[in-house]
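Shown here: the complex without one of its protein chains, the others still in place.
Entry: subunit A
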Amino acid sequence: MSLSVDIRRSFGGFDLRTAFDAPEGVTVLFGRSGSGKTSVVKSVAGLVTPEQGNITLNGRVLFDAATRTDLPVHKRRLGYVFQDSRLFPHLSVQDNLCYAARVSGRGVKDPREVGALLGISHLLDRRTHSLSGGEAQRVAIGRALLSEPDMLLMDEPLASLDGPRKAEILPYLETLRRETGLSILYVTHNMAEVARLATHIVLIDEGRVVRSGAPEEVLTDPDMVRLLGIRDAGAVLSATVSRHYSDGLSALAISAGEIMLPTVDAPVGAKIRVRILAQDVILARARPEGLSALNILPARVLAVRRGEGPGVIVQLQAGEDRLLARITRRSADTLNIIEGAECYAVMKSVAVSQTDIAVGLQTGL
């Protein structure tokens, strides 16, 4: 199960040359607005036509400029979730969900099953105009799922929603990934979504793929920090819930030891994913004493990247995981933080917010 894209398209002075493979799982296309990522997804769906190249899904050729193959949109069997929900205003929620079955006869799944998965069962008889933004987007996701696609394309599905609505939908997306096993190509420029959903990342800048790989590697690559955004840079760690304490903390086992976080909504033994921002990590050369921060991990400096500003990005190896820390250049010089230096990474428990924690992962990504 994989999507292979190698396309070239010029439009409005923009030159898109993008080649990548999206393996099974959730592949996130990440890039700033205007980087060309929406163009890529639209090309995959057939909504725009590249000038050159080819697009293949599980060996099925969707587009090939060389053989002049250009499968029409409705024959590509790809579910598309747009930024705006694009529900049909003249149909009820139920009829929106069953639209694919009506026009193509290929959707045979029970809408109630999808309704339960996305928490929209109680909305089936409603008209679309009465739905909230979050509800409408969940119906749109359900409608795409019920077309029984070979792959789901999601183009910034949460971008038009406010913070609480985003938080409302993210768990459904995690459930979707876990329960359906459907591969997803997910476009976003929101790091929190990347950290929670991605099993593979493709970084796009000015129409070119600059890096692709597992989130653990890509997100902790100090050379990618500028592209990911200095304030959003940070590592994604796999962790196992080892204990819940009554004082509002949970202990998590990671490869370098144990860390404490505010109570994680997952049972003991559950695999979760935690995003630790570079700017929330402090470095110390000696094991600090008398510190309020609860998490102190021994680490070794792998690389130090100096930017233009007063800060430097330090890549660390902690156990089998990689971390990023953002500290001042002055501190790096004073403490002699250089490649190979042994140090301690210090993190405040409360620095990690609930939106940076992805629960309910089956795979130990």
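To be clear about the criterion, a contact is a pair of C-beta atoms (placed from the backbone, for glycine too) under 8 Å apart; a residue touches a chain by one contact, two chains touch by 3 or more; residues count from 1.
By definition in this document, contacts and distances are computed from a predicted model.
Candidate names were "Anti-sigma regulatory factor", "Molybdenum transport system permease", "Carbon-monoxide dehydrogenase large subunit" or "Cytochrome c oxidase subunit 1", and the UniProt protein name of the unshown chain is "Molybdenum transport system permease". For the chain missing from the display, the contacting residue among A:Asn54, A:Ser147 or A:Thr220 is A:Ser147, taking the whole complex into account. Only one of A:Gln52, A:Ser104 or A:Ser255 touches the absent chain when the whole complex is considered: A:Ser104. Contact with the undisplayed chain is limited, among A:Leu3, A:Leu16 or A:Ala45, to A:Ala45.
The chain not displayed touches subunit A at residues 45, 47, 72-80, 82, 84, 86, 88-90, 92, 99-100, 102-104, 106-107, 127-130, 143-144, 147.
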